[in-house]
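Heads up, one of the protein chains got dropped from this complex, but the rest are sitting where they should.
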Amino acid sequence: MKKRAFPITILLISCISFTLASDAFAGDPNGNHTYSDSIQGLKFSVNFAWTLISAFLVFNMQAGFSFLGAGFVQKKNTLNYLAMSFVDFCVGALVFWLVGFAIMFGGSKIAPGLSSGNQFIGYSGFLLLGDAYDVSTSVLWMFQIMFAATACTIVTGAVAERFKFHAHVFYSVFLCSILYPVFGHWMWGKGWLEMLPIGAGARDFAGSGVVHGMGGLLAFIAAWVVGPRFGKYNPDGSPNVIHGHNLLYIVIGTLTLIFGWFGFNAGCTLAVTDLRVSVIAVNTFLAAASGAITLLYVSYYKPKKSDVIMICNGALAGCVAITASGAYVPHWAAIVIGMIASLITRYSLYFIENKLKIDDPVGAISVHGANGLWGLLSVGIFSDGTYGGVHGLITGSGWQLLAQFIACVTLIAWCFSVGFAFFYTFKRLFGLRVPVNVERTGLDVYEHGTSCYPGS
Amino acid sequence: MKKRAFPITILLISCISFTLASDAFAGDPNGNHTYSDSIQGLKFSVNFAWTLISAFLVFNMQAGFSFLGAGFVQKKNTLNYLAMSFVDFCVGALVFWLVGFAIMFGGSKIAPGLSSGNQFIGYSGFLLLGDAYDVSTSVLWMFQIMFAATACTIVTGAVAERFKFHAHVFYSVFLCSILYPVFGHWMWGKGWLEMLPIGAGARDFAGSGVVHGMGGLLAFIAAWVVGPRFGKYNPDGSPNVIHGHNLLYIVIGTLTLIFGWFGFNAGCTLAVTDLRVSVIAVNTFLAAASGAITLLYVSYYKPKKSDVIMICNGALAGCVAITASGAYVPHWAAIVIGMIASLITRYSLYFIENKLKIDDPVGAISVHGANGLWGLLSVGIFSDGTYGGVHGLITGSGWQLLAQFIACVTLIAWCFSVGFAFFYTFKRLFGLRVPVNVERTGLDVYEHGTSCYPGS
Partner (left out) sequence: MKKRAFPITILLISCISFTLASDAFAGDPNGNHTYSDSIQGLKFSVNFAWTLISAFLVFNMQAGFSFLGAGFVQKKNTLNYLAMSFVDFCVGALVFWLVGFAIMFGGSKIAPGLSSGNQFIGYSGFLLLGDAYDVSTSVLWMFQIMFAATACTIVTGAVAERFKFHAHVFYSVFLCSILYPVFGHWMWGKGWLEMLPIGAGARDFAGSGVVHGMGGLLAFIAAWVVGPRFGKYNPDGSPNVIHGHNLLYIVIGTLTLIFGWFGFNAGCTLAVTDLRVSVIAVNTFLAAASGAITLLYVSYYKPKKSDVIMICNGALAGCVAITASGAYVPHWAAIVIGMIASLITRYSLYFIENKLKIDDPVGAISVHGANGLWGLLSVGIFSDGTYGGVHGLITGSGWQLLAQFIACVTLIAWCFSVGFAFFYTFKRLFGLRVPVNVERTGLDVYEHGTSCYPGS
């Protein structure tokens, strides 16, 4: 456990950057060349404002995930969940600044300093130095780190209540430096999936696949490799319900996530000069609403209870699914997509807990993973051709659906090969799991030295 | 209780929409015709950004209402309150998309697809289909659904701790499809109140009357029809205090609501090219501050205690009152309006609890209802003529006050006739109230199958 290495590495890298800072600035670090008192200049301003504020809203989803996950876990493990979901975005930011961003967007030429890269990997923009010290590149980085951080945090919930804190830190480093940026490059950095000569190329507007699908699939792998919580399954394989400790946090978390999701989806145009943003925002809201109401009534019948967790899961499932397709589909389709997403979630929750016997305390695999894939596919079905030249089945063309299907298969293959290799290797080398007696007494005191609610 | 009918209806309607989707798009669903690289094009962009971000902030008020209401109710009914206030905006979104929006803005011609309607009711824009599948119409819908959802949620608090969950769902359907859109049409959809040939016509800038007044008056009717909570009144008619369970939630809820209120009020220009937005934002903040401080000191004298609930009520009362008038009045008037609002709230709270003996656990009737009416009237008093041609008493003209008075009377008449008819009929047919033993043990377990805080 070379824990000492980490801060030293950062220090070392900082020193190197210090030296590099003497570079001539070829980018535009103060915007004086980018902005001018003209239509073109104002376009930059208004799009900067839009993208940055959207990024801030996406950042606030971290508060949403904190509430949501804290509500789902037991009292004795609350602080551990909060610490993991806080630290992952901090580590993620540093790593994404160091290498992740360069791998993901190098070669995309979306902003200055991102010129080198091919269809499989990017390799320019490291440390936002040189040409990448530019106002346009910074705005892209700001928006994209929030997405990487989201993918990272999604896994946290699925491994809660038994994962080692420092294993989570290492996993965050790996995700934000390799796992996420490489697939992200394929999809968003002018990579081979985006450039696929089928339909309009694989399309994942705001990251159903890139962010939520990846987060959810890695959650699946991590939860599978680390194993279920002590006491989750009886000797006969039947699962026990382990109640969370605060459903108010779950509801507030869901609301906070939806709030951030508006920035997540509508902000993904990176430009409010693209007026489609309004359709995207409406689609996001409608999918959330229809997901919530569908799952409310679908889960109502048997116990005659209105299950609040299912209402929240339904809303989030709708949001996840519409993330890929929100820009391409008409409003009615957003409602249908949300309904189907909520049904998928319900079945997936049952299947994963009872059949696969994988223990996912917050339902991240079903909400983010299953619906991430469904979101990708929904682009191929419901796109009406009004935006981005994307035509789905409802316009009579099946090619887009094929492209989306290829993206799904690729995502699954990527996560299961590299993700599994990482978690399995880490488990063998260092162990992923706290000792069983710690799990019983709670991780908060063991990992963090205090309970979340001292004195109560 | 035809609960099965609901999801089937949605499915049915989705199928119909599916068919309708083959319509030629006469609107501009991707913004290519609306936007251009020009001053006019950028005006759309900057106003879209402003209105959408404001809508997101107003959405976040749902988190504020969740905190606020959850703090005011007893522990055993917390989850029920949260579920009701969550589901109402989901149901509201679907219903407002289906019919509400078309009734409210049809004929207003504010955006494409809203051409048909008269001064009493609108009838175009259903399902945002046809011409209404347009980026401008979507941005209007996005902003307006948040207002409808707010009106809906206001009632939730007043009927908390005894209302049936599914009665609340049905009420939300009715409010968002008929009750709210019709009055909203009169005031904001080029209806007869807005067009009143008195003063500048009745003016309700951001909805003191349309949103808060209606929510508060319906809260009055609903709380009255459903009756007080078990144990609220003694046999001699004197009220008991039933404490909420978490005052931190009340404070956080109030802060979150004020945060959203900036979008609620300043966003109501639907345009940041209207620079008056800054005056509106400042007025909102000053009214909240003066309301809070006034009620703090007014309620201080008797018990020599600084009542935190009163501080919060005062701030919210100021926000409600300034909602109608924030755009029309100078800054000093915002402070006076907030002060008066807080005094009205204090008296109204006493009057409703002790004289009318109506049980309102969160004070929604006084904060939103009474101040909604006061807000409408304040336009007629303090408008200084600098904006929208609205001249109040302080400029020496009484006509505007008359127009505002007519709006108040109309609002009261509309809510008390149609709102009462709805709640009374529903009570007779299906019942509004959970059984008394459920009320005693708490609604959470009965309606939702679990406590909000499992294991504690």
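Going by the order they are written in, the chains are A and B; count residues from 1 in each one.
Keep in mind that, in the parts below, contacts are C-beta pairs under 8 Å (C-beta built on N, C-alpha and C of every residue); 3 or more make two chains touch, one makes a residue touch a chain.
As the structure is a prediction and not an experimental result, all values here were calculated from the model.
Undergrad: Pick from A:121, A:145 or A:390: which residue touches the chain that isn't shown?
TA: A:145
Undergrad: Using the touch definition from the top, which of B:55, B:159, B:298 or B:341 touches the missing chain?
TA: B:298
Undergrad: Out of B:154, B:252, B:341 or B:358, which touches the unshown chain?
TA: That would be B:252, which touches the missing chain.
Undergrad: By the contact criterion defined above, which parts of chain A meet the unshown chain? Give residue numbers in ascending order.
TA: On the chain A side, contact with the omitted chain comes from 3, 6-7, 10-11, 14, 17-18, 20-21, 25, 29-31, 34-35, 37-39, 41-42, 44-46, 48-49, 52-53, 55-56, 59-60, 62-63, 66-67, 70, 78-79, 82-83, 86-87, 89-94, 97, 127-129, 133, 135-136, 138-139, 141-142, 145, 165-166, 249, 447-456.
Undergrad: In the full complex, which bits of chain B touch the chain not displayed? Write them out.
TA: 39-40, 42-43, 46, 49-50, 53, 57, 74-75, 243-248, 251-252, 254-256, 258-259, 262-263, 266, 272-279, 281-282, 285-286, 288-290, 292-294, 296-298, 300, 303, 305-308, 311-312, 315, 330-333, 335-336, 339, 384, 386-387, 394
One rule holds in what follows: only the chains that are shown with their structure count from here on.
Undergrad: Using mean C-alpha positions as chain centres, tell me how far chain A is from chain B in Å, no decimals.
TA: Those two chain centres are 33 Å apart.
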